[in-house]
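The structure under discussion is supplied below as structure tokens; questions concerning it will follow.
In this view, the complex is presented without one of its protein chains, the others remaining in place.
By written order: A and B. Residues from 1 in each chain.
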Amino acid sequence: MNLPHLIDLDDLQVAQWEKLIMLAGEISKKPSDYFGRLSGKIMATLFYEPSTRTQMSFQTAMLRLGGEVIGFDNPQNSSVAKGESLKDTVKIMSGYADILVIRHPYEGSAKAASLYASCPVINAGDGGHLHPTQTLTDLVTLKQEKGRLTNLTIGLCGDLKNGRTVHSLLKAMVKFKGNRFVLISTEELRIPSYIRDILQANGCPFEEVFSLEEAIGELDVLYMTRIQKERFSSEEEYKRQNSIYTLDEKKLERAKLDMKIMHPLPRVDEIADAVDTDPRAIYFKQAAYGIYARMALILMLFDGSLPATAIPKPRTGGFSCLNLHCITQTEKYLPNLYKGSGDMLECEYCSQRILI
Amino acid sequence: MNLPHLIDLDDLQVAQWEKLIMLAGEISKKPSDYFGRLSGKIMATLFYEPSTRTQMSFQTAMLRLGGEVIGFDNPQNSSVAKGESLKDTVKIMSGYADILVIRHPYEGSAKAASLYASCPVINAGDGGHLHPTQTLTDLVTLKQEKGRLTNLTIGLCGDLKNGRTVHSLLKAMVKFKGNRFVLISTEELRIPSYIRDILQANGCPFEEVFSLEEAIGELDVLYMTRIQKERFSSEEEYKRQNSIYTLDEKKLERAKLDMKIMHPLPRVDEIADAVDTDPRAIYFKQAAYGIYARMALILMLFDGSLPATAIPKPRTGGFSCLNLHCITQTEKYLPNLYKGSGDMLECEYCSQRILI
Partner (left out) sequence: MNLPHLIDLDDLQVAQWEKLIMLAGEISKKPSDYFGRLSGKIMATLFYEPSTRTQMSFQTAMLRLGGEVIGFDNPQNSSVAKGESLKDTVKIMSGYADILVIRHPYEGSAKAASLYASCPVINAGDGGHLHPTQTLTDLVTLKQEKGRLTNLTIGLCGDLKNGRTVHSLLKAMVKFKGNRFVLISTEELRIPSYIRDILQANGCPFEEVFSLEEAIGELDVLYMTRIQKERFSSEEEYKRQNSIYTLDEKKLERAKLDMKIMHPLPRVDEIADAVDTDPRAIYFKQAAYGIYARMALILMLFDGSLPATAIPKPRTGGFSCLNLHCITQTEKYLPNLYKGSGDMLECEYCSQRILI
């Protein structure tokens, strides 16, 4: 069916992002004005892996609009355990609900779901691939707290190699003018080269540095991320580096007075507890903006102000995705969807590129 | 208390079935017209074994009527784990909610619950015994999609021995005139003899055949069911027979153009994926009719248009149910309820018959 979905933020034009961001800002001023807008509508949250926080953020957004929520978070109790395909689950849940929110450990699963749904689908995380509402949340937060999405010097600190959140934010921010990035990490946790390519292709200045302390002074925004202990070569290495990347009051002394500290949360100990009361710390506010961002998205998916997502034409032969985490590995009935031509093809589900 | 419940479809008159089916049909035309009818009412779903799909269908039905839902699906987390009796749980939940939906692995549990509830009880599956809202869903689907419940040639295919759904549907359809049944299965998975007895007692023509391919041409309705792999004697036997009972495009070529394909879902591979786009495939619609059937049922339980369920008088002595899956095995306080006289008695909870 020809329906609007949110699978990948890049499926939308930047002008549509701006509408979403503006609406979220409006909602944040008085959320209660939007209560009742979706009275009688039902959201189904299909969580093929548990993520209570994300599920609650969508539930809250729907309830604050006056809608209702059903869903599951443990496929072992559901028909999935009896061998039901993603397609069947989506088709049935489309008959129950008015909007689907899907989280799934396989990449491309949300795209796959959107092919069979008879209502809008929101991607709430498809493996390590995309999590567009987190990125939308970050954009809303930046806009609300800095007043603009342009001409910002943004520091990103921590595990830049594995952080889906960081990659998505960078890919989004290159679309706005005049932004500069300071990528703060160890050598082992550097940003992947394909992200550097994107920054360069878009003419965005960036530098890669080792020391948070040295970099912090020039930043308008500091985006902190969690470094998982197991990313380090040893316990000693962890302890040594951890202190370099922990934001504390001392390091904050060097920061601008209007610098804003963001974090996708949950944090463990990469931001010292004492920082929480600093007015520059906005990570808890950021979590609240996540509700308004999702409210704006849901509203615009319902009111027709977002365009129907294009469904690519299946091709025959010549391609099968090699990504072992791609949803096409387990759902064999999925049509053969890829784009590109010549030597370089890209899987429409998981975005994996393959050189033929 | 003297309350209407839905424990067994046979507790209602066929005229009442017809009212339910008609109301479900009305609701299916514009479900949103019914939103708000049960505003302020609460449904409690007491799921003593998880069945996410069934639980969600009831939740959806209640939410679409404007009501709210509480409940559990994992008795290990509840007071049940501390040794609370079914009676106590039901009495307490009756004080919380306005309608109870119970699913339980023991046969007769819903009947037992209805003895103690101070609000209507719906049976959402009591072991292998009854699942009346599935049967009601099938009747609503037949009525909506075939326009009638009479003079139909209905094929039932797959595991006819173990399928509670199939047995209930047959027992329901014998009450309507002019229906003929084609029972398609292997010798091992034949319909039980007590169902054949019912068909004969009601004067319903039926035949038992082996080949779906040969039978399909004469059917108005084909009701497919899942055959569990473990029902077969060997892996080879499974593979050989599975293809005989898989509905695919080739077999469909022999079917009437207005034959309808039903399935209680979830399916695994007994219907080929390619069949989904055939207009005769209505199994996903059937799932949606399940919502309307449940909405109709809930509405009629609340508005007084269904009669109070008769509570049989306890008898003393002489009988104790021998069915090891009967709820009377674990809930020892239950009154001694059976019907019949002379040599043949029937347990009022689980319907087990005992020859004295």
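Structural remarks
One rule holds in what follows: a contact is a pair of C-beta atoms (placed from the backbone, for glycine too) under 8 Å apart; a residue touches a chain by one contact, two chains touch by 3 or more.
This structure is a prediction, so every number in the text was calculated from the model and none was measured.
The omitted chain makes contact with just one of the residues B:Glu84, B:Asp269 or B:Asp303: B:Glu84. Considering the full assembly, A:Lys285 is the residue among A:Lys161, A:Lys285 or A:Arg315 that touches the omitted chain. The omitted chain makes contact with subunit B at the following residues, 39-40, 42, 44, 68, 70-72, 74, 77-79, 82-84, 87-88, 91-93, 95-97, 333.
Residues touching the missing chain, restricted to subunit A, are 32, 35-36, 50-53, 56-57, 59-60, 63-64, 66, 73-74, 265-268, 273, 276, 284-285, 287-288, 291 (touch as defined at the top).
The definition used in the following text is that only the chains that are shown with their structure count from here on.
Here the C-alpha atoms of subunit A line up with those of subunit B after a rotation of 120°, rounded in steps of 5.
Distance between chain centres (mean CA atoms), subunit A to subunit B: 42 Å.
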